[in-house]
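Yeah, one chain of the complex is gone here, protein chain that is, but the others are all in their spots.
Let's look at subunit A:
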Amino acid sequence: MTLAFDLILCLMIIGTAASALLMRNALAAIVFFIVFGNLLGLAWLAMDAVNVAMAEIAIGAGVTGVLLILARQRLMALGDDLVCDEMPGWLRAGALVACAGFAALVGAAVLSVAPSDDLGGPIAALMPSLGIENPVTGVLLAFRAYDTLLETFVLLGALVAVWSLAPGTAWPHPPATLALTEREGHGVAAAFGRLLLPLALVMAAYLVWTGSDLPGGAFQAGTVLAGGLIIAVIGGAVLWPRGDNRLLRVALVLGPAVFLTIGLAGIALGRFLFYPPGFEKALIVAIEYSLALSIGVTLALQLAGPPVTPDHKG
């Protein structure tokens, strides 16, 4: 990419970040934050980090944006004042100096590191044995599969943590519905939701499949799926399930369970998380498809929040 493009991108990133911080109106600040996330994704693209770019746009801008909008909506329903109080000047100045000092220290430390290829060489040497070409998938599902396995359980645990916040009378009812209440918006949202969910399913399936050789994979696919589910719920095409729904529980644990089972089966052939030669790609794709489904459902339900008592309007 050209220098001019990079410079303009940098200025826009800093500009949107500053706007998001300085806006007094919460909704405007959230919108700038979402734009900021998308621009950051472009910056990753400009650095050829396509996987990171996808994750940044999907999670950083998309999911986090929806989460912030929902949080704002719920705070307003509680009648909270969404404009923050004026901070004393000395506190602002102090925070600015401290942050600037810390940023300078970290910046100096980062710049002092000589650029190198890191682990690119060893990874490239090992990739052919896996039968896939995307090195990011190789790292996530093979070389560092142990990390990824534990991460999937963190995600599952996060949903259980959200559920544990349910008030005593609310469990195991579904979370508050996101469906629009105004009549005219409802038709559009309903039609859009019906259209987008199957599209998201196809897109997710494609992202997992292509993730073996090109950027993509279970996490991106799961986020797309979650997005489709949320739009469908907003449109009223899908209803949130109850927390004790058997099928839902199976969908949630499917990915982690398949991953763990394949890992444990590896013990019979040698060691934990060992893929038998020749079956690497098949096992990785199986893990990724089940993970994508579980991640999609888990993320969507995390956004939905804890269950509420049935007569409660979220």
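Assume a residue touches a chain if its C-beta (ideal position, glycine included) is under 8 Å from a C-beta of that chain, and two chains touch if they have at least 3 such contacts; residues count from 1.
Following the convention adopted for this analysis, contacts and distances are computed from a predicted model.
Visitor: Which one, "Cytochrome C oxidase subunit IV", "tRNA-specific 2-thiouridylase MnmA", "Oligopeptide transport system permease protein" or "Proton-conducting transporter membrane subunit", is the UniProt name for the chain you do not see?
Guide: Per the UniProt record, the undisplayed chain of the complex is "Proton-conducting transporter membrane subunit".
Visitor: Have a look at A:Gly157, A:Gly185 or A:Pro198 and name the one touching the chain we're not showing.
Guide: Candidates A:Gly157, A:Gly185 or A:Pro198; residue touching the omitted chain: A:Gly157.
Visitor: Considering the entire assembly, which residues of subunit A contact the chain that has been omitted?
Guide: Contacting residues on subunit A, toward the hidden partner: 105-106, 108-110, 112-113, 116-119, 122-123, 126, 142-147, 149-151, 153-154, 156-158, 160-161, 163-168, 170-172, 243-244, 246, 249-250, 252-253, 256-257, 260, 263-264, 266-267, 270-275, 306-307.
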